[in-house]
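What you see is the complex with one protein chain gone and the rest in place.
First chain written, first letter: the chains are A and B, and each begins at residue 1.
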Amino acid sequence: MITKTFSATLRGLHSLLIGLGVTRNNLFRSSVTVHYPRETANLEGFRGPVELVPTEEDPTKPKCTACGNCIRICPSDCLYMTAAKPKKKEPQEDTSFNGQTAEESKTEKPAKKPKPEPQSFVLDFTYCSQCGLCVQHCPVGSLRFSNDVYLAGFSREEFVFDLLAKLKSQAQQKEQ
Amino acid sequence: MMDLIFIPWQLFVIGVGLAAVMAFIGLNGLLLVYLDRKIGGFIQRRVGPYEVGPQGILQPVADGLKLLGKQVFTPRGADPVLYWLAPMISITPAIVVFIAIPFGPRLQVINTNVGLILILAFTGINVLALCLGGWASQNKYALLGAARDIAQSVAYEIPLLLSVLPIIFMTGTFNLFDIASGQGAWPWQWYILYQPVAFLIFFVCILAETNRSPFDLPEGESELTAGFHTDYSGMAFALFFLAEYAYMVIGSCLIATIFLGGFQGPILSGAWWFLAKVYILLLIMIWIRWTFPRLRFDQLLNVCWKWMIPIAVVNLLVTLAVISL
Partner (left out) sequence: MRNRNGTRITMDLDRRLQTHGDFYSQKFQTTEREDTLVLNLGPQHPSTHGVLRILLEIDGEYILRAEPVLGYIHRMHEKIAEVMTYPQFAPYTGRIDYLHPLAWGWAHIGAVERLMEVQVPERAEYIRVITCELNRISSHLLWWGAYINDLGAFTPFFYAFDDREIISDILQRIIGSRLTFSFYRIGGVATDIDDRFVTETREFCNRMKERLKMYKALVTDNFIFRNRLEGIGVIPFETCRKYGATGPVLRGSGKAYDVRRAEPYSIYNRFDFEIPVYDTCDAMGRYLVRMDEIKESIKIIEQALDALPEGECINRKASKRPKPSPNDVYFATEGGRGKIGAHLVSDGGRSPYRLKLRSPSFSNLSLFSEVAQGTLIADAISILGSLDLVIPEIDR
């Protein structure tokens, strides 16, 4: 009995020395922390606020078709959008008789409907939880996560982002 | 000027010595706080204090300034006298004790024949300070922490004394200077070779007396918020903190004097050897702090009563038997 307790205690003390050895080994290794703000960590793929994806033809216009899917699916109700009102067709001057026959005027293609686009698109970032449902549910892929995570501001209003203005300024920056 | 002639010169020496000791404790406190956090940082693979000053050297200064600037208040219901008496009772013996420690061959404030007894007696006053601190705070957590601390301190006084007795019997004196100079210059002439068990017991008891990990249950940062100094803030907390580090330094000085040859060293004996030994012991204490979890309270007392005291008594008896032969 006595020898068992003694040997258990000695083994225990030996385990303490092993533990000390582990910390001693770690004492001489380099630090694994990232020294912010002198170094920045890897932020690849990190979800920043959502932004609009520009079309290829016109980088100042988004691909958005103002369907409203993202507005409806957002759990936090943080997207606000108004669709641009379709331009009123001007009443046509009576130039129908410009030498065309009745059949020819019928085969004219109807005037193209204007593509629906948003007039204003606002993201209230103070409510966004970056869940990605809006990005997933957009039928044309017009929303994506940006990578600007170093956001700081002095008031809540600075975090209500006007996404169309942001798209325009991004397009201008790309041109420069 | 005429009055100065009537001050006995020993008192003058003690006064100057106390001033030097207070400076020493202050600097040591600063250095130990910094080392504690920096070494802890390196063990945890991070940098520790870094911003204040180059590599964070001025961090303890910033901490001290912060503590000085905090609001000084007494909690409602606390005993006004005892609440403020506790930190002072804690720090005063820590300062006074240094006058008997031989820093170098000619660096000792007073050379008394009862140096060791003086030191051991004064460090026992710390228990009173903890008791008062915990009671006067009128706080349940502080009370629990103080109760644990008193039991722990009182229990570990006994093996502390029992492990020092063999050395006293071997050398026949309480005079620390004689104990230090009685050992030779080389490590195999130091008393640690004659009394390794006593060395280990003494080291563990110093850890327990100063409430360092793994015996820091009274401070219990994760369990009882902060133990007996929960309700202290500002300068009072700084005094408790400083007192803890001062007792650590005293313990290391005692070990260095009694077991490790004091100021003697192979090449040039002097105060630098003493300081080197003290700091190596302090570094070991810091290393132990960051490695082990803390002992539960009854396990702590079990270690003392069931292991330390019997082993210390057996060691003493064996030493006496060997001496008398």
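Just so we're on the same page, contacts are C-beta pairs under 8 Å (C-beta built on N, C-alpha and C of every residue); 3 or more make two chains touch, one makes a residue touch a chain.
Since this is a predicted model, take the numbers as computed values, not measurements.
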| item | value |
| --- | --- |
| Chain A, residues in touch with the chain not shown (by the definition above) | 11-13, 15-16, 18-19, 22-23, 26, 32, 42-47, 73-75, 129-133, 136-137, 145 |
| For chain B, the residues touching the chain missing from this view | 40, 43-46, 140-141, 144, 147-148, 213-214, 216-217, 221-225, 290-299 |
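Quick note on the criterion: only the chains that are shown with their structure count from here on.
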| item | value |
| --- | --- |
| Inter-centroid spacing, chain B versus chain A (mean Cα positions, whole Å) | 58 |
| Residues of chain B that touch chain A when the two form their complex | 39, 41-47, 50, 287-288, 290-292, 307 |
| Chain B-touching residues of chain A, taken from the complex the two chains share | 9, 16, 19-20, 22-24, 26-33, 35 |
